[in-house]
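After the structure tokens below, expect a handful of questions from me.
One protein chain is absent from this view; the other protein chains keep their places.
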């Protein structure tokens, strides 16, 4: 069955049918389609298009269809072009010709946009939950590992000592921004297209404001032409997913590095590692590699959809049918990834001694320069002196803190015997006691702030 | 000059220098760099790192540098690695060794992130202005052309009659969403990295909250590691630009179509058209084609930046230097396009008679079906009857409204002589009087709503 | 079952298992996996690792598995991590412990790369066939429609008259380039990774050259580290698919335009059109819109895969598992699209009178200028004169060829009464008789050339 046979004499070519049919993927919208149709039937009743009895009959039928979806008893037929057709076809089987009244004043153009928005608004709930799951794992680790020392890196070169708690939290905040953006995506999705008809608005006096409320949207779309072609919410969602993916790829890259034998800071639990079919000793960070790799795929969904939208004329074009798969795929990707990463984060064991051992004296060269600043030397000069100390130590083949006082003083006479105190990483960390800094006190405040985001 | 020579014995390879140097593009951050540095000097003074005299000296020097930028008297040197180096180098020339105190407790990592955020926050003002310029042009056209009839399309096939005012406004709302998103991009950019040092937070007791206020940001970044690597604001901006580009490409596609000889609805003014070097008769819609084409380039900026970010370890990596050019390019693209499109929209002349003539009776087939619905026929059947009428008319080689009553009645006896009234497009349009519909009353309300967005 | 349990005490977390398992999609490699395994078993026998009896036993088992795949009797188990595991597990069930000898000296890293290359090499055959199907349809149309006149466009503005046969062929040649590129993709895929082990090469004296021949590859991969991570062939294939998609989108855009009421050149057959659930009169070019839309999705597959590859360290990383779905999806997309487009092209009917009528005299302005060139006027001046004639005709509200001789001569006295001959579009077309030009003779030669490509 299709919904548009009247003017046609022939049938669609079978391969063209297969290309055109969207039931294979849009059946994921089944509950939303039923829900939207019930609301539409009620709106038609209020508009005087359906009698009260007809409305009841239709809604009863739709509720039975919903029950069939729930119990997986609904039988799709090969001839169902899409989910809308399947539901209307089944409704006809259940309640007879009155089913034919449901589509009055409605088009699949406004219907499918409504369904997909509804679906996304629901999916966002689930996505926020798994985001919070990973955030919670990070916060829990930050709390338990707060005071462990580790090297901080820039350019993947050892830079300055930091607290492990600070590092864990550095992966919390991007996800917090993702949550905030997710709310905005949800808010933007909540503009109701239903009532826009095919493109020009419905010709029946439907109360679109009431419809908006009944379906949980925030406002009716302001322009029917725009409403049937607007896929901003799809692009926004896919951008959100791709950016979240980038954050996960960053966490993943760090964990993969820190779990290597060379860094040796982290050890993944066996529940979140896999082995090799050839090499018996291997324990691989597959789940983090998949997170990193899937960041690429998520970017592909965004790019593909936006390229599809580019250059389309306004109003509905069939090209827009390409909007669904990337949404479903992006959602599934993150729903699959986030809980696993949360589990892996929670299950990781640490080698604090290796982290501590990786803090070499050269990482305190900034502190050495800062100590000269305290003595009045302009920082630029102090930086130069400290740089020369690094060079001298390298030349002499010893750590920076093993230079003798005399050696130090050849570089700048301001240096005195207190110089050796700058090489205490705990002191270095404690000095960075500003908002967002790595000092224990600052990290504790940061942790409280993170927790407050979590539990609201 | 570079800012990091101390530990190095040799010099950078000249080709490596050229690859590494960013002055060629980051000099666009010159004012922001000076502004950020003045705020930093004042923060250092409050923190007791600079004396009041030193701070004054530094700020005076920086103000002179700003004046040099303003008067384009500032002379960059080949040896300036980047804008930060150029400013500090020049400051040294102007005020001597005290210049070396400015960089105390600061890194280029937090500095450049601050500069770019500041730049973007300012650029957003300009971008909103040009967005409004195009919105205003669309609103003005909607107002003056409100009641002109034209065919509405789906699948680029004639679908239903609409008002031209409705069509103009259908391009207003996407831009309104763009404006709202632009505000959010701006709000997200306003998290201050300064004070995060290289990665671990500054070691001097700087009041980051005060710094936040003084630079016009909304909050200090909560985690220093995150702060130096966070480029979410760049990705968000580039996504914003790419999505705005898609909206312009849609407007462009419509205008290119409507300005073709075959549609013949619009005629571009000569001030916004170009000719051919070979074909003397040509008048081409180049500016709209460029808008459509640049939508692709804008998507490229987004994709490129996000691919660059993918898989980076946390904290600062030099890869992040790739963030600036796409931001500048995307901004320039839209600053160049939007005013031109606004001018072209305002300058367009119309052929209302061609628009009206393109409304053929078949476009009222939905109204025909709806009239049968009014008589009690379920819509699905009514749709079928109307479809058969279309087929019959095609077979007989005449317009739909030229079918005789008898011919109509062979299809459904419910049809009576009132049927011919459904073919009045004005009536059809007037029936679509719901929120967002194309009825004149609804469009007038929509126009008021659009105006209210514009002037707030 | 998995292939790597020995060193592990615990079990993989169930969600991590689900994330990690690839059987859901890599089972499409089942035949290739069996084929590769048979070749490997034979290579192991030649290397003295398997006895002749063991090899026979293993190959018999693998052949039974292939038969099970063919008859769809193979039962996958939830615990099968991937297709390789499923095959080895089943082999064990069929032939007992000897199955455990198959994986000697092999890793899933070289195995999966081999499987995917094999799959692609086979898929390319099918893709070339459907490319040829569309090319054939275009050639058939070019032949039957060769001499029909139509307007040619640039900037979607009427430019110069052309032959419809020329236009059809303009969509043939991009596909011919696609075919040539497809051969190159196939040739590049034919580098055999098998024998590279996990990363370092197999430790058994396998004759990789013989293996190359037996599996139909052209050369063994030259470096084992490179071989297990090289996904150039995937990127090349996805680029090929995306570029082919762009060509289809161009054809689609043209057909959508030419099938609009405003152009009215083409009419799609009902077998390749669809209707509207709301508007009874609609006949929409959905299959062409889907072609245009899917061009975006194909670009997304390419971008996603390349972003996944970016920044990976060398040798095998699990991220590479993301390589399969885009390959399968891109292949399916084009296998679905191309035959439908071929059918739609063959089934299209034409309105030659509308095409002819759309050639307006202004389109001959270049010919007017050229006629002045023949009289010795430099082209730049002649272009100017013709441009002024266009302006004059527009001012007087008449077609260019309705200017009186006197009017023409006010613009340039060189113009004589022969001027009216330039307005014959057939003459204009005939003048463009160079290689690749639109003159009938040139198009006939072009058609012969196209045919010769087709049937080789």
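Per-chain residue numbering starts at 1, and chain names A, B and C are given in the order in which the chains are listed.
To be clear about the criterion, a residue touches a chain if its C-beta (ideal position, glycine included) is under 8 Å from a C-beta of that chain, and two chains touch if they have at least 3 such contacts.
Because the structure is a prediction, the values reported are computed rather than measured.
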Using the definition of touch stated at the top, determine which of B:184, B:321 or B:374 touches the missing chain. B:321
Which one, C:68, C:143, C:232 or C:360, makes contact with the chain that was left out? C:232
Of A:57, A:85 or A:276, which residue touches the hidden chain? A:276
By the document's definition of touch, the residue of C:62, C:148 or C:386 touching the omitted chain is C:386
Write down which of C:36, C:186, C:275 or C:296 is the residue touching the left-out chain. C:296
For the full complex, which residue in A:19, A:65 or A:257 touches the chain that was left out? A:257
Interface residues of subunit A toward the undisplayed chain are 153-160, 256-257, 259-264, 275-286, 289, 303, 306-307, 310-312, 358, 360, 362-363, 365-366, 368-369, 383-384, 386-387, 389-390, 400
Residue numbers in subunit B that touch the chain omitted from display: 2-13, 15-16, 18-20, 84-85, 103, 106-109, 197-198, 269-287, 289-290, 292-310, 317-322, 325-326, 336-337, 339-340, 343-344
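One rule holds for everything that comes next: only the chains that are shown with their structure count from here on.
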For subunit B versus subunit C, what separation do you get between their C-alpha means, in angstrom? 32
Centre distance in Å when subunit A and subunit B are each reduced to the mean of their C-alpha atoms: 23
Multi-chain touching residues of subunit B, meaning two or more other chains, are 153-156, 159-160, 257, 303, 306-307, 310-312, 366, 383-384, 386-387, 390
